[in-house]
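A short worksheet on the structure shown next.
Moving on, here comes subunit A:
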Amino acid sequence: MIKLDSKVPEGKLEEKWTNHKFNMKLVNPANKRKYDIIVVGTGLAGASAAASLGELGYNVKAFTFHDSARRAHSIAAQGGINAAKNYQNDGDSVYRLFYDTVKGGDFRSREANVYRLAEVSNNIIDQCVAQGVPFARDYGGLLDNRSFGGALVSRTFYAKGQTGQQLLLGAYTAMNRQVNLGTVKLYTRREMLDVVVVDGIAKGIVVRNMLTGEIEKYSAHAVILATGGYANTYFLSTSAMNCNVTAIWRAHKKGAAFANPCFTQIHPTCLPVHGENQSKLTLMSESLRNDGRIWVSKIKNDMRKPNDIPEEERDYFLERKYPTYGNLSPRDISSRAAKEAYDDGRGAQGQEAVYLDFQEAINRLGKKVIEERYGNLFEIYQTITGDNPYEVPMKIYPAPHYTMGGLWVDYNLMSTIPGLFVAGEANFSDHGANRLGASALMQGLADGYFIIPYTIGNYLAGDKPILVQTDHPEFNKVQKEIEDFISKLLSIKGKKTVDDFHKQLGRIMWNKVGMGRNEKGLKEAIEEIRQLRKEFWKDVNVVGVSNDVNQCLERAGRVADYLELGELMALDALNRNESCGGHFREEYQTPEGEALRNDEEYTFVSAWEFKDVGKWELNKEPLEFESIKLATRSYK
Partner candidate 1 sequence: MGWLFKALNSSIGKKFVMALTGVCLILFLVIHLINNLTLYFGPETFNTVVKNLDGIKPLIRVIEVILGLIFILHIFNGVRLWIENKIARGTGYTIKGSSKNADIFSRTMILSGSIIFIFLVIHLRTFWMSFNFDHTLKESHRYYEAVVSAFQDPVYSSFYLFAMILLGFHLNHGFQSAFQTFGWNHKKYFPFIEKFGMVYAWGTALLFASIPIYFYFYGGK
Partner candidate 2 sequence: MSHQKLNLTLKVWRQINAESRGTFEEYKVAVSPDSSFLEMLDDINNELERKNLEPITFESDCREGICGTCGLVINGQPHGPIPRIATCQLHMRNFKEGDTIYIEPFRAKAFPIIKDLMVDRSAMDRIMEAGGFISVNTGSVPDGNAIPIPKDIASESMDAASCIGCGACVAACKNASAMLFVSAKVSQFALLPQGQPERYRRVESMVKVMDEYGFGSCSNTYACEAECPKGISIKNIARMNRDYFMAKLKTENLEA
């Protein structure tokens, strides 16, 4: 049993972070260069942490499996980043951003963490502007804002439809500056395969050099994992091809508790699957739902072209079921309704898709207005699908997009392994059971720029960890384990490809641990995943050798981890007998089909402790709400 101490500071909510910063121990500036810190991952959280720690004078080693630190998937975030600047004079405040985020997360996040996030949100904007991030501006030359889902104020800052790209490049350039100054040493094309824990404390990592296949060891006084989420467990998701869970999963197996694995976000407006060889899904901006009407045919297995289906045979199911919100119903409700239509055999032309139709809006507003509003999105749609949305209704379907769960961390963002910190999407900390739009970028940068640089100093000055050399027996042991793991994968020489297994796992996850979950399905999923895992280790074929570039081997290792994580996601979902945010248990819903929380029994974070493959122990961190009163999440 792990002891879960959230280490939330005493005092009033508004003063916690300020007091904590004052109470934290500091490292003597002259001694900082004597401390080595490893940062794994160079996305928003990783790059910003590496840059900030480098600036402070620490010796940073940054690792990425990409060829360049600029490629992380943070780059694909489109919408924007929230901050409580209240530049629009519309009543925003730190408290409101905090409240919206806790409510959006369906009251399953830690109050103190979220408040701190809202507090530092303003510093992020200032920081990024100073770095030369070209945010959108109005004619007076001041920063522009747009509004986003889940909030009644305009607090989202953006740079065209490429906010994630610009923020990542900002962090990347800040880190590059430190590389130039010599405080950060960058290791590209290295995939972290394990963390080295000596006497219960994180002391370094073991990576595979993806060019030579060499297993390399690196030691440090502290390790930060900023390696993103695990939506690729579903095979098809909006994550990049190489996003994976390996770094945090291996850390989990070394003792770091995994929190809320079942909290996954399914985004309603993605492009549907076109065929068996589909490799990933593309998100279309949610703003399309402002003018598009969502429908399917009333008739089952209707293979007619959408324009041949007469008006009276169309079922505008969101408008029918949710007359108040209609096509603008929240993400989870819209996603589930689309799934129900498909399950009912009424998917668009038999596909896993529903129509998003602009005909009515074009007739009402004219093509020109629609073109101004959505022109570039329509272009992207046509590039990918070949259909012209001005003439034929779009086809959309929900897809896994973000994972709120991750490694459990305390207020200092340290996992249950001392010395192992976790930042960004890789931790579980701030979004509860559902993340609001434009909050992922905010959290990644908050962790990296403004939180970890403080808390890691406190750890180093307080715990005074000792550097272990890489020839320590534990390092050698881990290296040996990794080498054995790789040779085992290469020696199976079965009949099925790595992708075959990944796709099969994805199907199980999507059907049974996806948008709607129930006890029966989850139990079946657990069985099926166990079966599949067994089969994987008997029948997978990993082509090639270990001491060369081998993308097949890279994927195989990741899929091996998904096959373990998938089971935990199902187990967590099975264990949480309530519906909240992205986790919808069909048994627990209101008569209107809304999520039904069970605050009495489930106001806690599930932190799973790894015992053996397929065996976990549940630890609970109770969530206490001092400032906010728990309420039913209603957007009516």
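Regarding candidate selection, all candidates are chains of the complex that A comes from, given by their letters.
What we mean here is this: a contact is a pair of C-beta atoms (placed from the backbone, for glycine too) under 8 Å apart; a residue touches a chain by one contact, two chains touch by 3 or more; residues count from 1.
For clarity, every value in this text was computed on a predicted model and none was experimentally measured.
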From 1 or 2, the one in contact with subunit A within this complex: 2
Residue ranges of subunit A in contact with candidate 2 within the complex: 48, 51-52, 55, 66-73, 75-76, 85, 87, 123, 125-143, 159-160, 162, 165-166, 169, 172-174, 176-177, 179-180, 186, 188, 211, 240-242, 274-275, 277-280, 282-283, 349, 351, 383-386, 449-450, 453, 493, 495, 497-500, 541, 543-544, 548-549, 551-552
